[in-house]
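All protein chains but one are shown in place.
And then chain A:
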Amino acid sequence: MDIERHEYDVVVIGAGGAGLRAAIEARQQGKRTAIVCKSLFGKAHTVMAEGGAAAAMGNVNPADNWMVHFRDTMRGGKFLNNWRMAELHAKEAADRVWELEAWGALFDRTKDGKISQRNFGGHEYPRLAHVGDRTGLELIRTLQQRVVALQQEDQELHGDAEAYIKVFAECTITRLLKQGPEPEAPISGAFGYWRETGRLVCFDAPAVVLATGGIGKSYTVTSNSWEYTGDGHALALLAGAKLINMEFIQFHPTGMVWPPSVRGILVTESVRGDRGVLRNSEGKRFMFDYIPEVFKDKYATSEEEADRWYDDQAGNRRPPELLPRDEVARAINSEVKAGRGSPHGGVFLSVVGRLSPAEIVRRLPSMHHQFKELADVDITKEAMEVGPTCHYIMGGVEVDADTGASSVPGLFAAGEVSGGMHGSNRLGGNSLSDLLVFGRRAGAGAAAYLDGLAARPVISAETLQDAEQEAVAPLSRAGGENPYEVHHELQRTMNELVGIIRKAEEMREALEAVGKLKERAAGTGAPGGRIYNPGWHLALDLRNMLLVSECVARAALLREESRGGHTRDDYPAMSAEWRRKLLRCALTPGGEVAIEEAVQPSMRDDLIALFDRAELSKYVTADELADYDALVKES
């Protein structure tokens, strides 16, 4: 069968915030850039983001600045973050948001005409630039329209709108191509198929930016869409790159729980940022009972103080509903387990009486719409029922903070598919800003890599043949196993055995199940033709979901502590020793997932000095604290 061929400088896989920002950067630096994505242009997962993009612009509270944002991010991640990424992110997020405005974005405004900013969990000051509760839509549409603007420019200059930047929509990449089989061999391209026609396609390109998002489709209850099959994570592993922090998965505390068909769909944290409170079946505002030791002095201990905080943040401490997500998710989980849940197994989240009905509709339009249309609930009159849902993976491709480069020459990653920035738990709003900051950096990193490249690596006929065979295999097994069933089984396994609270024996069980599912996946078949055949597509996605699930379960089994998005029933405490360790996944030549421990690099002096001793002492080892004391004494 013939394979369609294209030649580019940079191929960006993914058209969400990270991918589009990377592509824009590569094109602005004069590189011929392809954007490849599984859905239509403008529909990537980023479109679903609701609450906002975190950037310390200081528009609402002038006390905010990058250092406060940096501290919040490190705290939220329980100090496991790649501190250089957290630093770059805090410093550059504001510029990236302002840039969007210059490309036509229309954020909500403050009274003096600046970009308005809202409160969110774990952020000390109002920090999230937003448009109602549809910020992701604004972000993706603005970037999409920026791509179009560049194409219009190219049309004027070169007579061809797609001369320098072209979107290959509904096209799935199944393999990265390399000059040779060894891990350090450089990238030479990418291989995939058109969903619409089933035609195979090969991109000849020395630089590839992965921006494929997350892995939530390995779980039953998730806020994520069908696209989140962990493709980029798996592609990177298969190409010889490393993944870190895969044990850390964010279960967002508030997903819808009823009706069953919408279970998992997100209820934005803005509801809590905008005065929403959580109550159990006894009507109690239970979050006051769940303020952890490390956050004791930052959160209100009475309802009165919490309620005053919305209007006077200087004089009061924050409501505990705005603790980082891992804390709130665990609290809800405990309430339900203790029998104080709502009728459908969640808890109650309500803004009734806390904002006027008109204000609720104005500030939370898509929540109002979503509950009305999908659950017959009017949130201006009734409480919402909510519970935890698999939302975001902190783990991903290990990259160089400044350039997004992975350990494989020519392979870059940005956005949710990359790892490190968020440590063990991501703060709300820090993803959208992450996409912009590191999308841009990865695009620039790829451009710089090309400038230093002597010759384009070549694609061997052999690698191409392998990729082709793998891609069409399910079509030739028309009587094979049903891929939908294998998928459902995997989702149940991960949901039940590697979920929000984890136990060693359950994770072992999960690994065994994943092993068996791998065998079954190899025999899945897809009846029907090549044209838009979802059964075929799913059969191919299974490889990725299984690989990623294995990484998650193996890493989770190894990490014997509880931290952020990793809670062990058998190791409930956070350990200062474990804070210094990263778990790094790689593939063995035989295709097995192997994990090694790596040392978490220490923070740079000027950054660690931003924290006070009392706080650090809750996280770090005695040795590290002694270093800190020496440092402070010196200065």
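We adopt the following convention: contacts are C-beta pairs under 8 Å (C-beta built on N, C-alpha and C of every residue); 3 or more make two chains touch, one makes a residue touch a chain; residues count from 1.
In this text, contacts and distances are computed from a predicted model.
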| item | value |
| --- | --- |
| Protein that the absent chain corresponds to, by UniProt name, given "Protocatechuate 3,4-dioxygenase", "Peptide ABC transporter ATP-binding protein", "Xylose transport system permease protein XylH" or "Succinate dehydrogenase/fumarate reductase iron-sulfur subunit" | "Succinate dehydrogenase/fumarate reductase iron-sulfur subunit" |
| Touching residue (missing chain; options A:Gln151, A:Ser342 or A:Thr463) | A:Gln151 |
| Chain not shown: contacting residue from A:Asn316, A:Ser334 or A:Ser366 | A:Ser366 |
| Of A:Glu196, A:Glu304, A:Glu577 or A:Asp629, the one touching the omitted chain in the full complex | A:Glu196 |
| Option from A:Pro292, A:Pro409 or A:Gly535 whose C-beta touches the chain left out | A:Gly535 |
| In chain A, positions touching the absent partner | 39-45, 47-48, 94-95, 98-99, 101-104, 106, 108-109, 112-114, 116, 131-132, 134, 136-138, 141, 145, 148-149, 151-152, 161, 196, 225-227, 258-262, 265-266, 366, 369-370, 373-375, 482-485, 488, 526-529, 531-536 |
